[in-house]
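Here's the structure we're looking at; comments come further down.
For this view, one protein chain was removed and the others were kept in their places.
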Amino acid sequence: MSAAPGAAPAAPARLRLPLGVLAPLLAVLLALAAGGVLIAAVGQSPFEVYALLVSQALGTGYGVGQTLFKATPLLFAGLSVALAFRAGLFNVGAEGQMYLGGFAAALVAAYAPLPAPLLLPAAVLAAALAGAAWGAVPGALKARFGAHEVINTIMLNFIAFALVSWWGRALFVPATVRTREAPEAAWIPRLDVLLPWLKGSPANLALLLGVALAALVGVLLFRTRAGYELRVLGLSPGAAEYAGVRTGRAQVLAFALAGALAGLGGTSFVLGYKHWFEQDFTAGAGFMGIAVALIGRNHPGGVLVAALFFGMLAYGGLVVNQRVPADLVNVLRALVILFAISAHALVERWARSREA
Amino acid sequence: MPAPVVSLRDITRRFGPVVANDRVSLELHAGEVHALVGENGAGKSTLMKVLYGLHPPHAGTIEVDGKPVRIASPAEAMRLGLGMVHQHFLLVDTLTVAENVVLGREPRGAFGACDLRAAEREVGALAARHGLAAEPQARVAGLSVGEQQRVEILKVLHRGARVLILDEPTAVLTPQEVDELFGVLRGLRAAGTAIVLITHKLAEVKALADRVTVMRAGRVAGGGGAADFPPGRLAELMVGHVPALIEARARGRAGDPVLEAEALAVHDDRELPAVRGVSLVVAAGEVVGLAGVEGNGQHELVECLAGLRPARAGRVRVAGRDVTGRGAREHAEAGLSHIPADRLRRGLVRELSVAENLVLGRQREAARGPWLGGASLHERARAPLEAFDVRPRDPGLAAGRLSGGNQQKLVAARELTRAARALLAAHPTRGVDLGAVDAIHRRLLAAREQGLGVLLVSSELTEILALADRILVMTGGRLVHETTPAATDERTLGLWMTGRATLGDAPLPPPAPGAPGGGGPGLARDARDAEPRA
Partner (left out) sequence: MEGALLFAAATLRISVPYALAAMGGAMSERGGVVCLALEGIMLHGALAYVLGAWATGDPWLGLLAAVLAGVATAALHALVTVAFRADQITSGIGLNLLAAGLTRFVLVTVFHSSSNSPRVAGLPDLPLGPIAQVPALGPLLATPLVPLTLALVPATVWLVFRTPFGLRLRATGERPDASAALGLSVARLRTTGVLLCGALTGLAGAWLASEQHSFTDGMTAGRGYIALAAMIVGKWHPAGAAAACLLFGATEAAQIALQGSGFPSALLQALPYAVTMLALAGFIGRATPPRALGTPYDPEAV
């Protein structure tokens, strides 16, 4: 059984959709309960804290905007991890791919000698290409040497950070850890231009790009031949060989696409918020992408919902900071991962025992 | 007669709707070799797994030394003195022979450490006592298959087994190794061990067994003293005496070759030769049946012809096009369709829908440009589902939810509704109910009328006799016999399938009594000739 984590359990069809939603939902509820214990341990009321979190994150225009802003890189990372999972590959490298994507975008935006209208598209394209290249490396290593992609992608994350800090010496503004600010032509417009109700929040059009990509990933996976072959590869390598799928090529392609998606995730911060690259700007979004993909069941629609949920938690954590340390949210997100995989494994076993 | 060491009475074991063992009774006596004979799927392996504690029986009793027991796990079976040598060895490659044998019962030395020297001495002594050549310090990874089997036997003997169960032990051995093994087994028999030999090789039964029990379709078909059951009688009991309903039909005009194998050599998953120089031709409009007991290279041959396994030597041609060394895609593009033997690993993806499974392997032809999916797939699915009566008739249902028979019909529907020139059908009606078997057979013959060339691999002789224009028998990796349905019957085919002789040989004289290996010259000229290990 080689089903990647987060794959739909092999349960009866009539049970599958409810189970598919039930397990992640259960995981989230359990995590919230465990978080509640922590909140109580610091002398606060879990209900009050959670209520405050939700009301601030979703109840005000600025809050919604922040939620959307925090959700954006998670959406891209989640899509990246989910797409790779669908092909049977574990992309733990979204963090490095996003980091390099953001770096490339910032450099092109700030330095490329292009006419103004081309700057932004070029920067976005650079983000995708940089991410794709960084994703193709573990894909090729797996296809050619059978080298397991988990360790390789983790290593590549560190190498990416080391490379950027090395190049940064020459490229960072002196006495800072950021690049030169990009001209306005290369800025991604804020969402509050369209929706003034979000006033002042850093949510930007990169989110719309993410949503569009989610739709595209869905179309790719479920409406194209290439996506069909990827899914077969991820579900049954034996059947993929039988069906004439070129396994190695498909793996590299899938990983490159996943890398491109993660790379594009960097544009929200680098082109839409600060307009420059800043060291450590990703802040773990790549790893959170794994949680997002898990909860979203590796489905673009699910990933979107999960990204919004985690984005809400991220901003909400900041808001409740006076009551409870903001890191409660990080703990919650980690617990969600652990509960999600446990629930998935236990449900799988239950479903299989019913079939026997 | 002394009391039996082990007594199985009316054992029944089911797997879902399939009854693998149906009120089977068996007695094992000390100092006796008991052969358990039958075709694949007859239930012999299941029976021994029940005895060894791997599956609880749904009905029936087991007695050891006259006392009823419940064997819930292999550990308990071992405690009762039962030992099993599996077909697929359970050896840890990175450890030595001695370490593998003593694992779980390690001799201790100072500070609770393993006393490996003592282990090696113990294992060496044990091996010498039973005439098993073994090097206790050798790493298992470097051992030959025969040597690895000896380690498995040592494992069992080290735990004081009084009953030794061997599951198809000679399937992977050269003739010399077989002789050595039989020598060891004779020694163990003399020492009072009860031995169960699961096999389909009738010559072995003749050579070694004191008693024999034949199983067919989950039941005991017959049994008794081995002397009362010559190979001919055993073959008859194994394959059944159902007269084949051979439909009178016009023999198709044999057309151009659509599938050719030329001196094909293919290795199995262990890198051992499985197909040793097979040449065959399937012409348009003919059905060639390949008969043989599973495990004699048919699987590797089919996978090679389908482009799923590389050929070590020889060539493969589909519709005249040389596709040697190419993958499944090129084979399909050249005009080959394939009903695989393992439908769950190769033929279907359980999590995908019925409609999506119907384009598995033909996704490029079914796609319009880059697009594939949605309503068009469902539309495409209607006709094949209807024609092959796949139930439930729901294109959106996950294929894993269909019964085994309907899954097989789905695969057959897909492969028989292609514009192909040649069809590789490996066990196409396995697990399918009789009505559906008939439907698939009819479609096969109709396709044959349209000019399709079919290579039908099956262990059901009735199926081969009913459908084939020509019959080839494969054993030990070689083709040993060619005939037509009119010129043969199940009994004869059964004899050829179980390694009786090679192609072109006249029937052999009965072996001299007491000759080692039993089959005499026949075994040596049998397809399992020793070849230098690469």
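A and B are the chain letters, set down in written order, and residue numbers restart from 1 in every chain.
We adopt the following convention: contacts are C-beta pairs under 8 Å (C-beta built on N, C-alpha and C of every residue); 3 or more make two chains touch, one makes a residue touch a chain.
Every value quoted in this text rests on a predicted model; they were computed, and no experiment measured them.
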item: Absent-chain contact - pick from B:P74, B:G232, B:G295 or B:G451; value: B:P74
item: Selected from B:L95, B:A313 or B:L445 as touching the chain missing from the view; value: B:L95
item: Residue among A:A87, A:V270, A:L294 or A:L308 that touches the chain left out of view; value: A:L294
item: Contact residue for the chain not shown (choose from B:E106, B:D179 or B:D394); value: B:E106
item: Missing-chain contacts mapped onto subunit B; value: 49, 54-55, 73-75, 78, 90-95, 99-100, 103-104, 106, 108, 112-114, 155
item: Interface with the unshown chain - residue positions in subunit A; value: 1, 5, 38, 41-42, 90, 92, 141, 144-145, 147-148, 150-152, 154-156, 158-159, 162-163, 165-166, 169, 284, 287-288, 290-291, 294, 325, 327-335, 337-338, 341-342, 344-346, 349, 352, 356
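What we mean here is this: only the chains that are shown with their structure count from here on.
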item: Separation of mean Cα positions, subunit B and subunit A [Å, integer]; value: 47
item: Touching residues (chain side subunit A, partner subunit B) in the complex; value: 3, 7-8, 10, 12-13, 16, 222-226, 228-229, 231-232, 235-236, 238-239, 241-246, 356
item: Footprint of subunit A on subunit B - complex, ascending; value: 16, 306-308, 327-330, 332, 338, 340, 342, 345-352, 356, 359-361, 363-364, 367, 370-374, 397-398, 400-401
